Structures are given as C-alpha cells and as structure tokens.
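Of the protein chains in this complex, all but one are displayed in their positions.
For clarity, chains are labelled A and B in written order, and residue numbers in each chain start from 1.
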Amino acid sequence: MPLLSVDELKVTFQGQGRRASTAVSGVSFDVDEGQVVGLVGESGCGKSVTSLALMGLLPKKGVRVEGRADYRGTDLLSLRPSAMRDLRGTQLAMIFQDPLSSLNPVVPIGVQVTEILSRHRGMRGQAARDEAAALLERVGIPDPTRRLKEYPHQLSGGMRQRALIAMAVACAPRLLIADEPTTALDVTIQAQILELLKELVDQEGTALLMITHDLGVVAGLCDDVNVLYAGKVVESADRRNLFAEPAHPYAHGLLNSIPRLDAPRGQPLNPVRGSINDQIAWADGCAFAPRCDHYTLECLEGAPELGPLAGAGAPAGHQVRCVNPVRERLETVTLADVGAGDDSPAEPVTQKEETSE
Amino acid sequence: MSTKTDKIDRLAALTAQRETTTGGSLWVEAFRRLRSSKMALIGVAIMALFVVIALIGPWIAPHNPTSQLWRDEVFTNRGEFVGPRGENWLGLDHLGRDQLSRMLVGARQTLLVGVISTVLGFVVGALIGGVSGAALAFGGRAGQRLDTVLMRFIDMMLAMPSLLLAVSIAAVMGQSLTTVMIAVGVVQVPIFARLLRGSMLSQANADYVLAARALGVRRRRVVMGHVLPNSLGPVIVQSTLALATAIIEAAALSYLGLGNPDAAQPEWGVMLAQAERFFDEAPFMAICPALGIIVTALGFTLLGESMREALDPKLRS
Partner (left out) sequence: MLRLVVRRLLQLIPTLFGLTVLLFIWIHRLPGGPAWALLGERGNEAARRQIEEQLGLNEPLLVQYGRWLRRLFELDLGNSVKTGQPVWDEFTLRFPATFELGVTALLFAVIIGIPLGYFAARRRGSWLDVTAVSGSLLGICVPVFFLAMILRSIFAVNLGWLPSGGRLTTGIDATDVTGFAVLDGVLTGEFDASWDAIQHLILPGLALASIPLAVVVRITRASVLEVLSEDYVRTAESKGLRKSVVRGRHVLRNALLPVVTTVGLLTGSLLSGAVLTESAFSFGGIGSFIRQAISDRDYPVLMGFILFIALLYMLINLVVDLTYGLIDPRVRVN
C-alpha cells in the first residue's frame, strides 16, 4: 500500500462575484514509503495548489477541494482542522520556495525551530535549544548556537533554506513536500540544497514529493515522475522511461526543448510553442491541443483518459493521457544529458559551505 | 470544408471561450473595479447630489436664507425653538430664519471652501513634492541637498497642528473666507508633498525608468514623461480624501470663531458652530448642518477609499 495515494484531487477557487476557476482538475498519483516522486509542470499548472491542498493550507473560504488523499488509511482532505494540525509537522512537513519570505522576520531562528519541538515533542527550555542546535548542525549550518539567536535577515539565502529544512525534518516526518525549494537560490547553492534533501530522505527513509519545473532536479532526484498540465496529470512514468520515451506531446516537447551543447551551431532551439494561456477546458477536449503538433479532431472529444501506454515493448506503469501519443525514442536526449544515467546527483557536488555574511 | 480549416476553427472557438478578461492598462483595470464597487457608487451618488445642491441650491430655496422672516415668533417664545413644520421643513434657527433655505444655499459655500483649499494644497504640495522627488532621484548631490531642505520645511509644517497654523494665518491676514481656504489648504500641503515624493521615488527605482535612462532618454523627459504620470495615482486619490478633510477642518475653524466673519452668509460649518449654544434645547438646529457635513465628507471618503483600493495592485486578485 502506498504511503500517500491521491485520487482525483480537484481544487476550485470561487471568489465573490467572480467566475470559478479550476486550478487542479482531477490529479491522481501515489507516493510509496521512502520514494521520491516528482510533480513537474510549468507555472500555473496546479502543482503548488496540489501540495497546499494536501497539507490543508488552502484558505477555507472561496476554495472547494474534492477527491481523496489517503495517507496511511486516513483521508487528509476530510480530516478535521485540529487533527490536520496534529499531523502537520509530525507526519507531513513542507519546504517552501522563497526562504526569506517563508521565515518570520521579527522572530529569532532559534524560536522558530524550538516552537515546533515544543509543540510536537514537548521539549522545553535548554533541551529544546540543544535539539534545535543539533538540527541546524545536521542540515549543515555552522556555529548553530550563535545562529539560533540571529534573525532571518542575518542569514544568507542558502542558510535560510537550510533552517527551513531543519524545521521540516525536526519531528522526522514520513512525507516531506518540497515546493520548488531551490528556485529562489543561486545555482551553486541549489545543488547543495538538493544534495542535502537527498541525504536526509535517504537516511530517514522519508518519502519526498518534489514539486518543480526544473527537469534537471527531476533527473537527479526523483524515482517516479508525474507531468502536470492545466491541472491534470498528463504523463506518469518512472524517471528512466519518461526521459527515454516521453509519450505525451507536452512532456516530449519539454524534454526536446532542452538546449544541447553538441548541437551544430545555428540549429534552432525547439521550444514548446504558445503559452499556458492557450488552452481549452478539459471538458471540451485535451487542454494541450492548441499547442500540440499532433493535434487531431479526436483530441476535442472530451478529456482523454490517463491510461497505460499501448504498443509492443511499452514499459509497465508508464501512463499517458493522450489519444495520439508520441511513439519515438527521444534520440536527441540521452539519459546522460540530463544526469539521469545513474543514481549520482545531477552534478558532482563538493560539499563546500557557502559563507553566510 | 477541409479538415485542416475545420480543425483550426473548432480550436479557435474553444480557445476564445476561455479568453480571460485580464489585460488593459492600470487605469482601465482600476476603473472597471471601481464601477463594480458598491462603496464607490454610494460615494459618487452622494458627491453628485452635493454638487447639484451646491449649484442650484439658491434657486430652489423656499425662502430667503438671510432674512429673519419668523423673527418675532422666535423672540416671543424665548427658549421655545421651532422644529420642523409644514412651512419650514427643517425648522427655524435662533434668529427666525428658515433652516432648509440656509442649508440649500450654504452648500455652495461649503463646496467652494472644500474645493479651493484642496486645489491649493494639491498644487503647492505637488510642486514641492515633485521638485523634491525629482531632485533626489535624478539631481545628484545638489538635488539631494535641495530635497533635504524642502523636506525639513515639510517636517516643520507637519509639526504644527493644523488648527494653529490656521489661527496664525488668520492673525496675519485678518479673518475672512479667503483665510479659511488658505489655512485649510496649507494644512494639506505637507501631505500631498510627502505622498508625491514617496510615490516618485518608488517609481524612479522601477526597472522601466532604469531602462529609459540606459537608452539615453533625457532626465527631464524621464521625469515628466514616465515618473510623474505614473506617480500621480495616489496623489489624485488623496485629493478626494482631502476634500472630505477640508470640509471638516473648515467647520472646526468656524467652531473656534475663525470662520467666515460674514455671519449672514449661510455656510454649514458656521451654522453648526452657531448652534452649539442652543444644543441642549434645540439639537435639531445643529443636527441639520452636522448631517450635511458628515454625509458629504463620507461621500468623498467612500469614493477616495474605493479609488485607493482599485488602484492598489496588492489588493488586486
């Protein structure tokens, strides 16, 4: 049984006097114990809303959440707020995109770490402070006792994200949700943070739901990948299969658009044309149709079903939501290009501490 | 007829259905939101009513507002004030004049004081604030110094309570309607100045200004063509709010005996101030002009507040 099983999650925003807009229109995926699952898509595809819905962090007013999200046999979406409050921090934890705005500017780092210890582990006073220092140390923050007394603005971007990670893992959660944890960071620090996350989930056997638009992150970290488009999963496969044989034209286009160093000079890049605004409602057909090179009239006969990739030699568990799936191995992208050749991280990372001031 | 055009047409039709209503400039967008705001509608309605009364008041007033038509009646029943009745819908004042007529005629004076003093505050304040902001943002070392001097001056004005500023002006210029307008207007100067300066500074740091300057656009053109027009929003909103404040301040000046000395000329603030003495016996005499002032000020405030909300990008969703 998977640790978390999301079934037909649907999130609709309904502002006062405004037209309802559907951010997530039926997303299903599983996360197994200790597994790293990627949720990939461009901004506006509903990946962040999905994570907030799972954590119960969407505003209560004006938002309708439907579907099921079974976590160890309980449905997170129908849980009472107080019960959800007990799960957050202990069972489920989350890391956000922008580490500066995600930390309270007027409260010392130490308090922001110890408050979770006192809430869920009943630790007080010096014991809590010692544990907090140990946590900071564990996520690679040097001189942790001094850092505890400092405020977020006194830390560097990477340090802040490390502090947030320390808070997230403080109570050894079973599932960690990371919403683009490296987007706001410098490239050199991104790799360090990813390496840290990988290390932590490996050591503790924590499952990680990685939300990202960065295919490099997916290639370096994830076991299974779900590609989201316009609020639905359009392709779901394990990492190797997805990168080798992306079947949905959108996933295909994404991988095909990665510029290659060995391409001949002057050869044009292959972007996915149009923008996410060029879409139609799923009820009318495939939302990706307006941008799709393989579009036919069948695409407009309601939303295609997510089904196993048909044909000889199709790997098991590779699912796609398309009536005209792409059936070609992506020759231009090899696993080595995206760093997915083996289980080593995207690039060799020398564990060098960035300086904080 | 071919499948190809059919494909494209059907897609286009479906895409068009989903066309979102975003886009349009800041002002167009703001206006659209303003139109759908109940607060703004009430504000505009009150404002329109007030302006209409101010314009046609003297013609629709049933009686002469300054002649003491029922003087004898009031003076013979000393202490017995005449409230609303068929002939005088809003009753009589302490000198036997028709309240309704005084209210209708007085609206014009009240509007005049509000508008002129606000225009005065706006012009002088925007001038100081604009020069100060432009100097600080684009004037180099010398500009910085100019800004410091101007802002110290503004600080000084802010440190003086508005009423006393008005008293001082009245003392030098003598008591008159002009004095009231100037006094109330001067009080608004530092507010407008600070607002425009702050707004210009934040615009001056915006990327598009940097881009314009990098392209070699002259400083004067950058300021006049880009920074200033984009900074005016909050100042214009403030002027609506300032109109409300001006009407209330003018009433306060009248209360302190610094209002228009021409007592025969009806004006709501003066009427309210005069009614204070009789408040315990004849509250109605005070309530009429007070309600006039409150409702009018509320109208301008509602409009100003909803404009501010409509223009604030943070409140947009």
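By definition in this document, a contact is a pair of C-beta atoms (placed from the backbone, for glycine too) under 8 Å apart; a residue touches a chain by one contact, two chains touch by 3 or more.
Model, not experiment: these values are computed from the prediction.
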* Which of A:11, A:55 or A:323 touches the chain that is not shown? -> A:55
* Contact footprint on subunit B, counting only the chain that is left out -> 152-153, 155-156, 158-164, 167-168, 171-172, 174, 244, 248, 251-252, 255-258, 272, 276, 279-280, 283, 286, 290, 293-294, 297-298, 301-302, 305, 314
* **Absent chain, residues of subunit A that touch it** => 16, 55, 57, 85-90, 93-94, 96, 98, 101-108, 111, 115-116, 119-120, 151, 153-154, 164, 167
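As a working rule, only the chains that are shown with their structure count from here on.
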* Would you mind pulling out the distance in Å between where the CA atoms of subunit A average out and where those of subunit B do? => 51
